[in-house]
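Report on one structure; see the data block that follows.
With one protein chain held back, the other chains of the complex are shown just where they sit.
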Amino acid sequence: MSEMRKTIVVGMSSCNIAAGAEKVYGIIREKMADGLDVNLSITGCLGLCFCEPQVRVIDEDGSEHLYVDVTPERITGIIDEHLKGGRPIAAWASDLNQGAMVKLLGKQRRIVLANCGRINPERIDDYLAQGGYQALERVLRENRPAAVIDEVLASGLRGRGGGGFSTGLKWRFAYNNKADKKFVICNADEGDPGAFMDRTVLESDPHAVLEGMAIGAFATGADEAYIYCRAEYPLAVKRLDLAIAQARERGLLGKSILGTPFSFDIHVKEGAGAFVCGEETALMASIEGRRGMPRIRPPFPAEAGLLGKPTTINNVETWANIPWIIRHGAADFAAQGTEKSKGSKVFALAGKIKRGGLVEVPMGITLDEIIHDIGGGTGSKRQVKAVQMGGPSGGCVPRQLFDTRIDYDEVVKTGAIMGSGGMVVMDETTCMVDVARYFLNFTQLESCGKCTFCRIGTTRMLEILTRICHGRGKPEDIPMLEDLADQIKHTSLCGLGQTAPNPVLTTLRYFRDEYEEHIHEKRCRAGKCRDLCSFEITDRCVGCTLCARNCPVNCIAGASKELHVIDQNRCIRCGVCRDVCPFDAVAVR
Amino acid sequence: MSKWNSVDEVLDFAIAREQEAVDFYCGLAKKVDSPALGELLQGFADEEMGHKEKLLGVKAGGALIGADTPVTDLKMADYLVDVEVGPDMSLAEILIVAMKREKAAFKLYTRLASMVSDPRVRKLFLALAQEEAKHKLRFEIEYDEYLTEG
Partner (left out) sequence: MERITFALDGKKLTVAKGTTILEAARAEGIFIPTFCHNEKLKPFASCFVCVVEIAGRAGLVPSCSTMAAEGMTVVTDSERIRKARRTCVELLLSDHEGDCLGPCMTTCPAGIDIPGFVKHLAEGNDRAALELIKRNMPLPAVLGRICTRPCEGECRRKLVEEPIAICQLHRFAADRVSASGVEYIPRKAPSSGKRVAVVGAGPAGLSAAYYLHLLGHRCTVFDMHEKAGGMTRYGIPSYRLPREVIEREVAVIKELGAEFRFNTRLGVDITLDRLCADFDAVFLGLGAQLAKPMSIRGEETEGVLSGIGFLGASSRDESLKIGRRVMVVGGGNTAVDAARTALRLGAGEVSILYRRTRAEMPAWEEEIHAAEKEGVRLDILAAPVAIDQGPDGFLHVTCIEMELGEPDASGRRRPIPKPGSEHLRVVDNVIAAIGQDVDASDCSGLRLTKWQTIDADLHRGTTNIDKIFAGGDCVSGADIAVTAVAAGRRAAVSIDQYLRGEKVTGEPVLYNHTMGRITEVDSRVAEGFDKVPRAAMPEREVEERIRGFAEVETGFSEAAVRQEAARCMECGCRDVNECRLRSYATEFHADQFHYRGLKRVYERDDSHAEVVYDAHKCIQCGNCVRLSEEILGTSAVGFTGRGISARVRPAMGRPLAEVDGKGIDQLVENCPVGALIRKDDRVAALEPEFKRPEPPHPE
């Protein structure tokens, strides 16, 4: 990197790209072709997804400026003013040491995300410069696999994919099972709606995962690995392929790694996009080329996994924690968190939240701190009503339980699960019956169809929920839902079936009154269930015309500065008017 | 007729009439040979008791709201022969007795309504007549069900 030139780094993760980063990148390339003299680089996602695309400018003296919400117009301005003129544009930059950003970042503890948005994920040297592969090198030199497992065990690291099983124990089982061949697998079949932790890590810091897997393979005695990645993540797959090639080139993967007897290689397997393949036995079946259907455990993968060989499966985030633990020591990792949940956890904040994106917080922090301090609440006048944790397998935690700490066992007590880290925030405009229906619809569609209770039972539950949302609910529906939920939970083969009823059970537990309103009063207080509500404009209306202009069916009448009226016959009850009204003048009846 | 000066007097009269009905069905229930019919008649008696309580409720300040739409009159009671009350009555005969009783009550209240001048009292009589018509319809329907082939 020339000291004579400024460096401009463009965030090029899927989320940045979706926000328009490629256009920004293209403009910079054009200007460079026209003679702009800068170093251009890319990086991954910083986690601040609410204000993307982001561009970082590093001045010749090393001082950094993070520009957020970079539009094509802004990048032109940044190029002209800052890169050419040397005058940083403070108004477009975000000072990470001030205001909300302090709250946002100050409460975070970045282990897994440390490199994300900082380094160029397509250059192994960037990773090496951050101390990458030092952990692997150390364990290979020391050559004491059992000691590595002890270290991971001592760190208290638990599986970040949902279950929270001790990673060290899992490794030890695989280590203890003598076999001519063993595997490690990285589960990157991230499928929860609203979750994108794995994608971000793979796109932004793929080597951390590779290094973690290599360490795990060495410790358990495996020599081959698969990364089972969703086919819907093409950028992650591309960067993984690139990272694997670069690592092989440097002798960090392949035969006799770093000159030691340890040989190890990794294949990337693209999943067919079935949610159930995130279940480890189904995932292995899919790698083996069979239909992705779960099978009963035992035997556990550590005994008889892929192709019947002992196999260690961890998810992306778990693997990405390993290099840090080896480098910094188990004690440092275990120093943070609660008694039984150590280290940090990455969450994807989405839904009705002001500052949505990826956050990595120390275990033990409260939900309230995440949602209000870090996430900034709903960002509207409305209050947060609940947060859905753990995706379709998880549950809805109501606001009154926001003092719950991030801890595997504490979260389970609420009826939700830690899960892989999806957090969907809901406000008063969210109907909890509809939420349960949404998630159950997801699991029902994603059920592999093998087991009776999951295949048919979830369908029957979904039909009941749909009926309730359409105002055709019957009083006996609630007991029937509860009964089916209980039976499906306790009579299913895999995690998908066992957890499928959780969204229904938690919403019934905390928001039973909403179910009852739907059934008995034919009313949806959130204004979400179209058959059960109507919208009316109250006298708080100032006649701003915003609702009328946004109405998709043009059924709102009213002149500027006059009270507007909704034509109920034509209204489709989409709720857009309420969502856009700045004066809270649209009421649900 | 000046006998009916107040709503309360009307109610007292009606309450006494319902009590008579209770006594009638209770007495009949004890008389019939068939336990199943005895139970049925006891059921009628309980219903009449319910009517009486309803009227007591009205007297205590509740409202008696007559049916908005006229109660259907299947006119069965008009054409069926009188039945002699006795221990070996059949269900059909019991139904005939019951519908005729209710018919008589309906007529009584309707006639009384035409004889009073106080509109509140008249309204009450008409409401009572409607009640009796409803009871009669219930028995007529049951009799009609009995005549499945006729």
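By written order: A and B. Residues from 1 in each chain.
Just so we're on the same page, a contact is a pair of C-beta atoms (placed from the backbone, for glycine too) under 8 Å apart; a residue touches a chain by one contact, two chains touch by 3 or more.
Because the structure is predicted, anything quoted here is derived from the model rather than measured.
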Omitted-chain contact residue, chosen from A:Arg5, A:Lys103, A:Lys181 or A:Arg291: A:Arg291
Option touching the unshown chain, where A:Asn143, A:Thr260 or A:Gln487 are the choices: A:Gln487
Candidates B:Ile96, B:Val116 or B:Ala133 - the one touching the absent chain: B:Ile96
Residue ranges of chain B at the interface with the undisplayed chain: 34-37, 39-40, 72-75, 78-81, 83, 88, 90-93, 96, 140-141, 144, 146-150
Interface with the unshown chain - residue positions in chain A: 274, 276, 291, 293, 295-296, 298, 444-453, 455-460, 463, 484, 487, 489-493, 498
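Basically, only the chains that are shown with their structure count from here on.
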Distance from chain B to chain A - Cα centre to Cα centre, in angstrom: 73
